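One protein chain is absent from this view; the other protein chains keep their places.
Showing subunit A:
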Amino acid sequence: MTEYFNEMFDGGKVRQPYGGLDGWMRDMPAELRAMKQAEAEALFRRIGITFAVYGEGGDPDRLIPFDMFPRVFTQTEWRKLERGIKQRARALNAFLLDVYGRGEIVRAGRIPARLVYQNEAYERAVSGFIPPRGIYSHIVGIDLVRTGPDQFYVLEDNCRTPSGVSYMLENREIMMRMFPQLFRENRIEPVDGYPDALRRTLASVAPAKCDREPTIAILTPGHFNSAYYEHSFLADLMGVELVEGADLFCEGGFCWMRTTEGPKKLDVIYRRIDDAFIDPLCFRPDSMLGVPGLMDVYRSGGVTICSAPGAGVADDKAIYTFVPEMVRFYLGEEPLLENVPTWQCAKPDDLKYVLDHLPELVVKEVHGSGGYGMLVGPKATKEQIETFRIKIKENPVNYIAQPTLALSTTPTFVEEGVAPRHVDLRPYCLVGEKVELVPGGLTRVALTEGSLVVNSSQGGGVKDTWVLAE
């Protein structure tokens, strides 16, 4: 039987960060809890936050369950995490700048050329281009899991357009509305500075040609996109325009936004559409979502696109293995956050190990996301394991495997009361003139008893995440 680290209870003792929640939990009658839960749901429905976390699919109108039991970190725990996250975000950006430039890390033999340059996410179209401040990934979402008091692992990096930050903000908003006394009794670091910080970050990477206060817009694929709510929510909070491809056009080396007062020059685009759809002239010719000519404007320094096209080559699951190496190579530091040991099925030795140990391992598709196409060995039936064995043998390059991690649990409200459920954490690191991180993130929780899959499409929910002030 695997021992799981419970973030609140150490045997019978309550761990320090959760001291302020023990009484709250015990004093809450079942009726009050049910009432509050219904209230929370009504609030979420009213604001319309019903989208699935990006790329996870599922019913876009389904509400992601919100668990009212907060997840808590001490200031000391957080400081340590923060240093590790910032370090990783810096290294990932240094890597991107390098592989679209001279490729020193490849020349030095620290990462195989094939893995980088033959990667589907490597955009030849941007090689040789240095974006403002040399930054490719301006919002880095780093998914973390915890296995012990001091033991955190990075599960994956998201360098393109990580979503879910609106949950971080809304979860807090709703908790404060429902349980104001909790926020008086506990000193909790605020997260509502995020929209301002994001705006500052985007403004700080305006092109050199911009000689005034930069005009920023969020480029969305449209209201049918599952994360549309988040796009409009962030645009609102930042006070910037929310635009679709059809609202923009390129002329004279700049990108323009159609407004009722005539065209307005755009300096920074926070795009929430994939590389392939940005510009039909450069990428997919059948894309209706992008702006024809945008890549030429971008490459000639007329507009900044965040995250930069091509940023995805840094968050590929096959590249992931090399992130600690990037930290050493570019920063000359030891990585503060650990990777999960990973077997690449493309390597014959690794493949053999994986096939021999399937019942203990988690197997993932290299390009998969959202918990689909994944095998959790210890939870799988014999039949599921055999099906996967065939799939892996047919196309080993497509799979990686990791040990099944003993994900930490936090108390979660369930039918029978309060019970431990497994959680992960996605903080959002902003990279611009400064590298910054609001104290918190999105905690996802696997609501099904014993489940280790926190993805919303697989029955996951979300929690408010607290960082206690000193």
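Points to keep in mind about this one:
In this section, contacts are C-beta pairs under 8 Å (C-beta built on N, C-alpha and C of every residue); 3 or more make two chains touch, one makes a residue touch a chain; residues count from 1.
Everything that follows uses one rule, which is that contacts and distances are computed from a predicted model.
UniProt records the chain missing from this view under the protein name "Transglutaminase", selected from "ATP synthase subunit a", "Phosphate import ATP-binding protein PstB 1", "Oligopeptide ABC transporter permease" or "Transglutaminase". Check A:Tyr100, A:Trp343 or A:Tyr399 against the missing chain and you find that the one touching it is A:Tyr100. Among A:Phe5, A:Phe44, A:Phe95 or A:Tyr122, the one in contact with the hidden chain is A:Tyr122.
Of the options A:Ala113, A:Val397 or A:Ala419, the residue whose C-beta touches the omitted chain is A:Ala113.
Contact with the undisplayed chain is limited, among A:Asp10, A:Glu185, A:Asp236 or A:Glu251, to A:Glu251. Check A:Asp296, A:Asp350 or A:Glu365 against the missing chain and you find that the one touching it is A:Asp296. On the side of subunit A, touch with the chain left out of the figure occurs at residues 100-103, 106, 113-114, 116-118, 120, 122, 124-129, 249-254, 280-282, 285, 292-293, 295-297, 299-302.
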